[in-house]
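All protein chains but one are shown in place.
Chain lettering (A and B) follows the sequence in which the chains are written, and residue indices restart at 1 in each chain.
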Amino acid sequence: MTPRSTYQRLLGWGGQCVIALILAFMILPAIVVTIAAFNDKAILSFPPQAWSWRWFGRALAYPDFRDGFRNGLIVTAWASTIALLVGAMFAFVIDRYSFPFKRALEGVLVSPLVIPHFTIGLGFLILAAGIGWSRGFAVVVACHVVLVLPFVLRSVYVSLKNLDQGLEHAAASLGASPLRVLLTVTLPLLLPGLVSGWLFAAILSFNEFTASLFVTSQRTQTLPVAMYNYVREFADPSMAALSVMYIVATAALIAFANSFLGLGKVLNIEQRE
Amino acid sequence: MNQRPFLRSFTAPAALCALGFVAAMAAVLQYSLRAYVPGSLDPGGFTLANFADLLKPLYARVFLDTVGICALTAIATLIVGYPLAYALVRLGNPLLKSALLVVVVTPLFLGEVVRTYAWIIVLGNNGFINSLLRGLGLIDQPIQLMFTTFGVVVALVHVTLPVMVIMLAAALSHIDRDYVRAAESLGAGPIRVFLTITLPLSMPGIIAGVTTAFAWTFSAFATPQLIGGGRVNMISNLVYQLGFASFNFPFAAALCVAGLALTIAVLAVLRLMARPFENVEAH
Partner (left out) sequence: MVGHGKAAVHFDAVTKRFGDVVALDEVSLAIARGEFMTLLGPSGCGKTTLLKLAAGFLGPDRGSIAIDGKCVNDVPTYKREIGMMFQNYALFPHMNVADNVAYGLKTRRVPRQECRRRVAEVLALVKLKGMEDRKPRQLSGGQQQRVALARALVINPTVLLLDEPFSALDKNLRLDMQIEIKEIQRKLGLTTIFVTHDQSEALSLSDRMAVMSEGRIRQLGTPRDVYRRPRDRFVASFVGDSNRLRGRLVNVTAAGAVIALGNAQVKVPGEAFSGAAADHPVDLFVRPERLRLVDASAPGAICGQVVAQVYQGGHVDLQIDCKASGHDRLLVRSSGDQAIARWPLGAAVGIAIDADGCAAFPAE
């Protein structure tokens, strides 16, 4: 309803065309992969001549994928939960108190954001070998915890900043001990931030590839590693079928999270009027 | 009365994690200074030979290529991502906004391998692009897109786009709308408003986005490995090959250390560039 000149209108249309092109670029791989997944032939060609569901069945039945999925769940469950606990506790301490080496410790824990995953993976591999740690789940979990911790820290820290400390003071003035305040006031109020932080960490851990490639073994390989190995050996559309299932599941999860948590708020991109 | 309850108990686990992480990094550093013993998994004595080897043209080339790819990807992602971030923030319709957000954010959670694989199908000689162009009669022979730097960069841009859009959108959304209205009331048309108000005020976000894009791309492995196919090598691929093909972990560690130094240097430069734009937000 704002009055606009013809010039502004033209710019608007042009802008919309550009956006449409960019969106097409973003969605292109997903669409292509979906079409390829239904290809009846075993060769990865485009466009498909015949259609079939069989690659979905093969992907679901392939033992390496199943094991990878299971391993991934184990690693993710452990890593994201540990990261949540450690991260939430540390975020609490960073927000409320000052103490020597606070900034240094925070810097160290946040640095994996800029350190390449292959370096971290190699580091944990060498460390494990050096102290005689076998290449089991423990190493992988430890590596993943370090990788997702920065995200948990940030998510919980933002929630803490938005928390009204007056509520905690009110509870204390009514006789609640610090522990009781924490459990009955702070924690419930932080819950959305904790849940979204945990969710974010879990998804990142489940999909993490590069570092996992270094620290996992044949026995403990996660789904992304299994997928990578498959692609290097075979060229049939099983991987495409798996990708489609991946995309559908993730999109559903994101849309669900958006309607409940409001992604705009979580990602901090609500427009200030 | 303990003025700071939970301080020790809440800091200890984090300190433990930090310790583990530092130990892992120290392990890399330590290995980089040890000699490579061919045929054995254990390293030899202390030496600086690994770092000396880095200066060989073969490896220097990989460093330059990596920096080039990262810079190219970061800039291309910025150019493609800015309009998207702008639309995301300025859009009025909440349904459209949600849909756009889901489309932008979802790829972020798919992981490197799935996304890279999809691009293989798009870029391959029998893939989407070539089939499309052949079907339209524009070409006879397939255009080689796989195993080229171009192919790798295109896929990397696609992988990095969500993160860039989110960071730019966060910066753009914090620009008070009144600045735009004030500029308009003073006679500034849409292009002038963008160039003199929106763009400068979004600079901190731009630099943050470019910094993150660079760091992420530097860390990329699956994309250059699968699409580059050994012909386009970034430092990440080289580290993997040295470690798992030749078991030359000491040299791989040296590469990691050098790569880290490079990343820090680039980030420091970007940080310096951000300096004049800091503290610009008065609200």
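Of note:
Going forward, contacts are C-beta pairs under 8 Å (C-beta built on N, C-alpha and C of every residue); 3 or more make two chains touch, one makes a residue touch a chain.
Predicted, not measured: the structure shown is a model, and the values here were computed from it.
Checked against the full complex, the candidates B:R8, B:R61 or B:R181 give a single residue touching the omitted chain, namely B:R181. Residues of chain A that touch the chain left out of view are 1-5, 8. Against the chain not displayed here, chain B makes contact via residues 176, 178-179, 181-190, 192-193, 196-197, 200-201, 277, 279-283.
One rule holds for everything that comes next: only the chains that are shown with their structure count from here on.
Averaged Cα coordinates give chain A a centre that lies 16 Å from the centre of chain B. Every residue of chain B that touches chain A in the complex is listed here, in rising order: 2, 4-7, 9-11, 13-15, 17-18, 20-25, 27-28, 30-31, 41, 80, 83-84, 87-90, 97-98, 100-107, 109-115, 117-122, 124, 126-128, 130-131, 158, 161, 166, 169-170, 172-177, 189-191, 212, 215, 218-222, 226, 235-236, 239-240, 243, 249, 252-253, 256, 259-260, 263-264, 267, 283. Looking at the complex, you find that chain A touches chain B at residues 7-8, 11, 15, 18-19, 22-23, 25-30, 32-33, 36, 43-47, 85-87, 89-90, 92-93, 96-97, 99, 105, 108-109, 111-120, 122-127, 129-130, 142-143, 145-146, 149, 178-179, 182, 203-204, 206-210, 213-214, 224, 227-228, 231-232, 239-240, 242-243, 246-247, 250-251, 253-255, 258-259, 263-264, 267-273.
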